[in-house]
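A single protein chain has been omitted; all remaining protein chains appear in their positions.
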Amino acid sequence: MVSHSTLTLGPYPRGFHLITNEVFDAVRQWPEQGMLSVFMKHTSAGLCINENADADVRHDFELFFNRLAPEDFPGILHAIEGPDDMPAHIKSVLSGTAINIPVVDGQPALGTWQGIFLCEFRDRATPRKLIISIIE
Amino acid sequence: MVSHSTLTLGPYPRGFHLITNEVFDAVRQWPEQGMLSVFMKHTSAGLCINENADADVRHDFELFFNRLAPEDFPGILHAIEGPDDMPAHIKSVLSGTAINIPVVDGQPALGTWQGIFLCEFRDRATPRKLIISIIE
Partner (left out) sequence: MVSHSTLTLGPYPRGFHLITNEVFDAVRQWPEQGMLSVFMKHTSAGLCINENADADVRHDFELFFNRLAPEDFPGILHAIEGPDDMPAHIKSVLSGTAINIPVVDGQPALGTWQGIFLCEFRDRATPRKLIISIIE
């Protein structure tokens, strides 16, 4: 059995943001055993799981991704919405745009240091729509 | 309940290709609520979701991935099938090789600008086998 709900978040400033609480609060009822899936309905923002404690980690991710896919990457054509447009598409593929978390004994089974990141890659983002799915 | 079908695509030329229609046509019946999963059975091609409208986006992805993992990357050993062999393996891990899309109210819930990409990283590819799974 699969059930869905929609969660709208932000707009967030460009950068990596912890959204574990917002996602978990959107789950109406945890199954005893199941799988939580979160799906980003956009192509210039990402979803991934990483370290939830030190804000420097989010800073460093933003720094690294900007260096990897900079606004002035030579040869890029797609810039309809500005120079941050195509780098945002690239970064969202590299970070990923969906996550799955096992639900074990009625709880999401994240490791101690794991949190859910919303990766906002646009300078002037709009709110982001996520689909929260529970498989049980 | 999980059901599967196999979809063989291509061979495509090296590059990023929109395959949303081919994948959706391979689904015999959409459940009312469920999850669509697509799995690439190869290690030198990828699957990901990104912008479906502007062909420049696919051009730019190909450009970026080629720059990130070039054929002449120093120190690489694995070249059994030619200089595009190991870069193709690397790129497939970075792009991802499987996707999940929620099925909501009988339809795949892609965002307006989202499409499914087959990322062909080999110069002379063979047809690619995908497994299409429906969880309901």
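Going by the order they are written in, the chains are A and B; count residues from 1 in each one.
Following the convention adopted for this analysis, contacts are C-beta pairs under 8 Å (C-beta built on N, C-alpha and C of every residue); 3 or more make two chains touch, one makes a residue touch a chain.
The shown structure was predicted, so the numbers you read here are calculated from the model rather than taken from an experiment.
Against the chain not shown here, chain B presents residues 1-4, 37, 39-43, 68-69, 73, 75-78, 80, 86, 89-90, 92-94, 96-98, 100, 129, 131, 133, 135. Annotation for chain A: contacts to the undisplayed chain at residues 31, 33-35, 48-51, 54, 56-57, 59-61, 63-64, 67-68, 94-96, 99-104, 109-111, 113-114, 135-136.
Throughout what follows, only the chains that are shown with their structure count from here on.
If each chain is reduced to the centroid of its CA atoms, chain A and chain B end up 20 Å from each other.
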